[in-house]
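Single-structure report; data block below.
Showing chain A:
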Amino acid sequence: MSKLLEICDLKVGFTKNDEFTPVIKGINFSLNKGENLGIVGESGCGKSMTSLAIMGLLKHKGLTVSEGQIKWNGRNLIDQSEKEQKSMLGNEVAMIFQEPMTALNPMLTVGTQIVEQIRAHRKVSKKEAEAHAIQMLKKVGIPSPESRMNVYPHEMSGGMRQRVMIAMAISCEPELLIADEPTTALDVTIQAQILDLLSNLVSETNRSMILITHDLGVVANYCQRVMVMYSGKVMEESPTNELFDKPLHPYTKGLIESVKSIEENSERIASIPGMVPLPGEVIAGCVFCERCPYATDICSQQEPPIETTDDGRRVSCWNYKNLSEVVGAYE
Partner candidate 1 sequence: MNEAFNMKAIQEPLMEIKKLKKHFPIKKGFFDKLKDKTELSVKAVDNVTFTIYKGETLALVGESGCGKSTTGRSLLRLIEPTEGEVTFEGKNILSMKKQDMKDIRRELQIVFQDPYASLHPRMTVREIIMEPLIIHNVGSASERVKQVEELMEIVGLSSKMKNRYPHEFSGGQRQRIGIAKALALKPKIIVCDEAVSALDVSVQANILNLLKDLQDEFQLTYLFISHDLGVVKNISNRVGVMYLGKLVEIADTHTLFTNPRHPYTQALLSARPVIDKGLQTERIVLEGEIPTPINPPSGCRFHTRCPLKTERCMKESPEMVNLQGGHSVACFLAN
Partner candidate 2 sequence: MKLRKLSILLLISMFTLVLAACSGGETGSSSKSSNSQSTNNGEPQSGGTLTRAHIYGDPQNLDPIIRSHGTATSMITWNIFEPLVRYDAEKGEYLPGNAESWENNEEGTVYTFKLKQGVKFHNGREVKAEDFKYSLERLVNPENASPNAGNLQMVVGYEEYTSGSASELTGVKVVDDYTLEITISAPNNTFLSIMSLPYTAAVPKEVVEELGDEFGSKPVGAGPFKFSSWVRDSEIVLEKYEDYFAGAPYLDTVVYKILTDQAARDTAFSSEQIDMMILGDAQYAQYKSNTQYAELMIEVPELFIRNLRFNLEKEGPWQDVKVRQAINYAIDRETIIATVLGGKAYPAKGILPTSIKGYNEEVFSYPYDPEKAKELLKEAGYENGFTLPILTTSHSAFGVTAVEAMSGYLEEVGIKIEIEQVDMATLADRASSGDFDTMMYSNGGMTNLVEFISKYFHSDNFGATGNTGYYKNEEVDALLDKALTTTDENEMIELSRQAEAIVVEEAPMWFFNYNKAVIVHQPWVKGLQPVPTDIDYQDLRKVWIDESAKN
């Protein structure tokens, strides 16, 4: 399998009052063609920033890439020209955002918004683009797509809007789809519909997808591989089943236990103590050590390297081999 996307030592942050504050503190990962990668983490961990970095949209949020490379089919995206970027966005890589209500322009009809994307990348007439757009709407399961072309986003339900977002994203047949919390704003029954639709679209065409979410349940059900992020660092990366069966990193473990104890209706919910550090907060050693029940002296002194285990999992923890010995650390 060829590497479609490769992120090498990426650092992202913002500059305020001449001070650089890192948000992503150096991450590495790669994605193969046809692969489905989930990125999980709590708010502020940098998972959305990662997707924006790939898209080259950081500047619109006031952020900059300070270091590292993003390789797309071997080509470094960091120093590509604006023109190259424009032809890539929406065409080779497309993105689906969290809140379809705000991610769609309220002033333009659904049709206009899909057609403009098609016409930005394909030399087709307006008529052809419209026909293609209708086809896309049909593909994402929107009933009577012809009439829906002239409808404004606010006239649709949340689920329909997200389908429109998806139709728009796939309209130029991108190789990679980045879905940033695509169902967070949706109801449970609709969430299931949308996630099913997405995974079908991806598997059908052998596309790749990065699914960004805070919901472990979603990841467990829809991704082949999961990367866990915390405070701008990668904590762990594993195939899904292995991750949930035997998390290597204390943070992953804490998250999973937390969710499980809620699901299992236990009296006391397991929780990770403390709170997510703020961007700009300087933490010596491991970023998680202050909240880690397994922390040893080294954790607060030295940053753990990311290690690749024998079965191809990656983890960034000094003590990951000893975790199973301590039971009930999170309670």
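Per the selection procedure, all candidates are chains of the complex that A comes from, given by their letters.
Just so it is clear, a residue touches a chain if its C-beta (ideal position, glycine included) is under 8 Å from a C-beta of that chain, and two chains touch if they have at least 3 such contacts; residues count from 1.
Only a predicted model underlies this, so the values are computations on that prediction, with no experimental measurement involved.
When the candidates 1 or 2 are screened for touch with chain A in this complex, the one that qualifies is 1.
Taken together, the chain A residues at the contact with candidate 1 in this complex read 42-43, 157-160, 187-193, 195-196, 214-218, 220-222, 244, 254-256, 258-272, 275-276, 278.
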